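These notes are about the structure you will find just below.
All protein chains but one are shown at their positions in the complex.
This part shows chain A:
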């Protein structure tokens, strides 16, 4: 696929003797939403963390929009990270800064925007997730779901071309999961390219263009959601889905 925004070839990550990601190929085109599911410890989080080099891959290549990132190339990495936003399981808002300061810090410090412009952008983004009135609040004043919505728009403030979500709802209490998923659905509708690691099968079914099933550091099966959930081909996928869907 030549028009792929993200192209991963034979990606490997080893921790000591243990290889956690064991040769993954994946192409993601502009505007595509890819949801990665799989059992705990299957390497899906490690995989997604390799995509913006929070983990340095042990082997293989990641090409994002024509920029190849192979292990140890710091400059390519720098350029790449600015185009890739990431949302973590535990929000990771900076606790000593207001919501507004959290959102404007990176765009201003990296010279992407002037402060006034960054603040205007931040307010617009907060509006979209219904949190404009919390611009001056500190993270400790927000619920988990609110914090995660801020974390999402903080990443969007950098105007990324690709958004990575690493189990964004796993740490939330059930009541606020819906708010966060709605924001992500909205984002998908607007055409953002997204890779989402999640246990939310409902979200995968509804929003994903393609669902990727991970096990033992490998892609076992990848297909559109109706196909993967209704007629999975691999025995391992069938077994996993039988367990999570009851």
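Before moving on, here are some points about what is shown:
Basically, contacts are C-beta pairs under 8 Å (C-beta built on N, C-alpha and C of every residue); 3 or more make two chains touch, one makes a residue touch a chain; residues count from 1.
Note that in this section contacts and distances are computed from a predicted model.
Missing chain, UniProt name from the options "Cysteine desulfurase IscS", "Amino acid ABC transporter permease", "Elp3/MiaA/NifB-like radical SAM core domain-containing protein" or "Quinol dehydrogenase ferredoxin subunit NapH": "Amino acid ABC transporter permease". Of A:29, A:76 or A:97, it is A:97 that touches the chain left out of the display. Note that of A:4, A:29 or A:54, the residue touching the chain absent from this view is A:54.
Taking the complete complex into account, A:141 is the one of A:10, A:117 or A:141 that touches the chain left out. Considering A:100, A:131, A:155 or A:181, the position touching the chain not shown turns out to be A:155 (whole complex). Residue-level contact of chain A with the missing chain is found at 52, 54, 78, 81-82, 84-86, 88, 90, 92-98, 105-106, 109-110, 138-141, 154-155, 158.
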